[in-house]
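So that we are looking at the same thing, I have put the structure below in structure tokens.
Removed from the display is one protein chain of the complex; every other protein chain stays in position.
Our next item is subunit A:
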Amino acid sequence: MTTPAEPYALPTEASVEVSAEEHQFNELIAADSRIEPRDWMPEGYRKTLVRQISQHAHSEIIGMQPEANWITRAPSLKRKAILMAKVQDEAGHGLYLYSAAQTLGTTRDEMTDALIAGKARYSSIFNYPSPTWADMGAIGWLVDGAAICNQVPLCRASYGPYGRAMVRICKEESFHQRQGFEILLELMNGTPAQREMAQDAVNRWYWPALQMFGPPDNDSPNSAQSMAWNIKRFSNDELRQRFVGMCVPQAEVLGVTLPDPDLRYNEETKEYDMGEIDWTEFHEVLAGRGPANARRLQRRREAHEDGAWVREAAAAYARKQAVRSKAVA
């Protein structure tokens, strides 16, 4: 037994200078209320949010690419229409999030510039290729499933505009996950080759999906502060565990095998024990050395540069119209 630490080791309230505004901020956080754009906030809180929300927005925008890859080759007109609706949603999610980040004083143009210059991060998951139609199923089921797990608690994030954007996004994501599940289920009810294709896609997406929750808690230095600020509500490992718990029975319905030989139910903890995640791979992909990083970024840069004349022409037209309507008035 160790003796408890002496209380004088802790700073007393009087010893820490807290401004009136900071005091109000702390009170709002303590009451689990919301911070709104024009409220005073610590610089670290603002920076954390800009980083997190813009990364999230970039992920949605880059995330359009692996699926857009299959729009022209979808197996039926219905599947094509669904896939287009889904990719359009991802674009919408990116825009909701850029809007939310913009209320913190960073413009969308600045965020886009950072992304195409390769200075901003986005979720490592979108740096994997999508070579088969079954990938559309596995992405919807596993990638969107993991995203939902991460995002539902973010609806209660302490920053008002972020939470509100997440509410909209979560409503739309559940369609994404269900349509992915349905694609896999149809393949699993199909020919042996189709079943094999579905299983192969699950094998490739399962581990990267688990990595979407971020590094393990003991290697996630910013998590504690984000949780103290009520931005994050659950730790990376908690959310990952919850996701695996949901995947197992769903995999049974599908008839696919999750590619983790160490995955088994632990009667004591009432949770699934899982195998070791390859964090070297995670860090490699995050550092830009994943299978599709260069391609994804180049595609985004080209789209932005190719669209420059449209943005400029529309702005010039708007200026001209404004001058004309003034002249008439």
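Note that in this section contacts are C-beta pairs under 8 Å (C-beta built on N, C-alpha and C of every residue); 3 or more make two chains touch, one makes a residue touch a chain; residues count from 1.
We take it that contacts and distances are computed from a predicted model.
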| item | value |
| --- | --- |
| Protein name (UniProt record) of the chain left out of view, among "Cytochrome bo(3) ubiquinol oxidase subunit 4", "Ring-1,2-phenylacetyl-CoA epoxidase subunit PaaB", "Glutamate/aspartate import permease protein GltK" or "Acyl carrier protein" | "Ring-1,2-phenylacetyl-CoA epoxidase subunit PaaB" |
| Which of A:S33, A:Q225 or A:Q321 contacts the chain that the document leaves out | A:Q321 |
| Hidden partner chain, touching residue among A:R46, A:K80 or A:R108 | A:R108 |
| Positions on subunit A contacted by the hidden chain, ascending | 37-40, 85, 88-89, 92, 95-96, 99-100, 102-103, 105, 107-109, 161, 164-165, 168, 172, 311-312, 314-315, 317-318, 321-322 |
